[in-house]
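Below is a structure I'd like to ask you about.
A single protein chain has been omitted from the complex, and every remaining protein chain is retained in its original position.
Every chain is named by a letter (A, B and C) in the order it is written, and numbering of its residues begins at 1.
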Amino acid sequence: MARVVVDVMLKPEILDPQGQAVANALPRLGVSGVESVRIGKRIEIDFAGDADLDRAREIADKLLANPVIEDFTVRVSDGDA
Amino acid sequence: MARVVVDVMLKPEILDPQGQAVANALPRLGVSGVESVRIGKRIEIDFAGDADLDRAREIADKLLANPVIEDFTVRVSDGDA
Amino acid sequence: MARVVVDVMLKPEILDPQGQAVANALPRLGVSGVESVRIGKRIEIDFAGDADLDRAREIADKLLANPVIEDFTVRVSDGDA
Partner (left out) sequence: MARVVVDVMLKPEILDPQGQAVANALPRLGVSGVESVRIGKRIEIDFAGDADLDRAREIADKLLANPVIEDFTVRVSDGDA
């Protein structure tokens, strides 16, 4: 079994209101020093055999991310991240 | 500026129907060999100064993850993941 | 064409940290008087012919909601909601 991780984040120029809500809530927790919070998706794809990055990229492109508003990265999981 | 990444995933024993939907859609793309797909959240927290893992953990615990159904990990971003 | 709307919300006893983040951010907007905010999903299913509530319920049950942590309702859209 091999795992591929796909990270999908809104493009930097696209406003993320839910991340903004988290950032705005921090002062009430007594937290300062945070400049921004962005919330995206992390998708774990487990392959029966070897990790297939090309396949994972195709899955991300068609079923996980909208290329107009989101960027994604695909990588084999090293168990740490 | 320093970035902390928080990954939030449903606990393994909690069914993820949206990940299941992606997995079920794969045969129509001609993709086989995928055992499972799980969809979680990836949050990027940018600190004005040094990365503060303890603060990030507190934010995750209170505003990003529900510990009953989700697990989270917190790490300083190395720029790769 | 007929539309069915599926609303999926976390069960009331399940904590919703992202809704909590929004609620905690409100004082900074000068908003008071809000007791709680809960964030769920709204899914619009368009049928080629008549709206099929039974089919929509099956789709919700298998691909949209996790019955352990979420409740869902299914209804034909009246164009207002």
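Please note the rule applied: a contact is a pair of C-beta atoms (placed from the backbone, for glycine too) under 8 Å apart; a residue touches a chain by one contact, two chains touch by 3 or more.
As the structure is a prediction and not an experimental result, all values here were calculated from the model.
**Student:** Determine and list the chain A residues touching the chain excluded from the picture.
**Tutor:** Listed in rising order, the touching residues are 14-18, 20-21, 24, 62-66, 68-69.
**Student:** Mind pulling the chain C residues that touch the left-out chain?
**Tutor:** Chain C touches the chain not shown through residues 1, 5, 7-9, 19, 22, 25-26, 29, 31, 33-49, 52, 55, 58-59, 62-64, 73, 75, 80-81.
**Student:** I need the residue numbers on chain B that touch the omitted chain, in ascending order.
**Tutor:** Those residues of chain B that touch the unshown chain are 18, 20-25, 27-29.
Heads up, the rule we're going with is that only the chains that are shown with their structure count from here on.
**Student:** How would one label the connectivity among the chains shown: line, ring, star, complete, or other?
**Tutor:** The chain contacts form a complete graph, every chain touching every other.
**Student:** In whole angstrom, how far does the Cα centroid of chain B sit from the Cα centroid of chain C?
**Tutor:** The answer is 21 Å.
**Student:** Averaged over CA atoms, how far is the centre of chain A from the centre of chain C? Could you give it in whole Å?
**Tutor:** Once rounded, the distance between the two centres reads 23 Å.
**Student:** Residues of chain B that touch two or more other chains: which are they?
**Tutor:** 62-64
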